[in-house]
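Just one protein chain is left out here, and the rest sit where they should.
Here is subunit A:
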């Protein structure tokens, strides 16, 4: 059974992969480890991967493995030392201020902490309408309609009621949905989600993960899902890359990698997953 799958999985992926949405090509990024010292901390070490349109890719690894640096590189918040990051017509590492704005209508990010990502003194409507006004140049009344449509899409119904709420009136899961709605405002092609459920209660995680899957399936959104939680990676992603100390130690179809890990580091990660029957 596994033989057929091994052949079909990658072939299928190739067949479905016309032009990659994003190419991360032999990228290296290092930081100076301590002020005055010459040694460098290599955060991302010659990493290459691609994301196809509509594909969900997982970046998995422990703290310090370079996952978040990759997200910062793709969004242009950091410049690579060597290598290229190609996004359609853009080469991300070389963009100036103005071009970065154009990039942001294609790539958006959802961060870990839904409590820190929303301004506590502004309503949900304000938060979600900002990108509509800033990036899409909508009028206030257009933005109002758009906000309702977006809140509807992330499952916050009735939308009007939620639009008028303040962040403190929402649960963690609802806040994260607002953050996702805001990220979707300018119809990005790629959504980077950096540990979007790790701060949520276990009981609310599945709902947010299901929403991300729906967005991927129904709107053809590509996902780059960054996590140390292998269970959510399994549920959400088609393909994963396991990172350790800045380098990719293993990659492949998620189910196959998790059921048959080759690298000792992947095995260690899997052993650390707490399951109920252990």
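Definition applied: a contact is a pair of C-beta atoms (placed from the backbone, for glycine too) under 8 Å apart; a residue touches a chain by one contact, two chains touch by 3 or more; residues count from 1.
Simple rule for what comes next: contacts and distances are computed from a predicted model.
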| item | value |
| --- | --- |
| Listed names "Multicomponent K+:H+ antiporter subunit G", "GMC family oxidoreductase", "Oligopeptide transport ATP-binding protein OppD" or "Glycine cleavage system H protein", matching UniProt entry of the absent chain | "Oligopeptide transport ATP-binding protein OppD" |
| Selected residue (touches chain absent from view) among A:20, A:53, A:207 or A:247 | A:207 |
| Touching residue (missing chain; options A:19, A:121, A:140 or A:276) | A:276 |
| For subunit A, residues in touch with the removed chain | 62-63, 171-172, 201-207, 209-210, 228-235, 258-259, 268-278 |
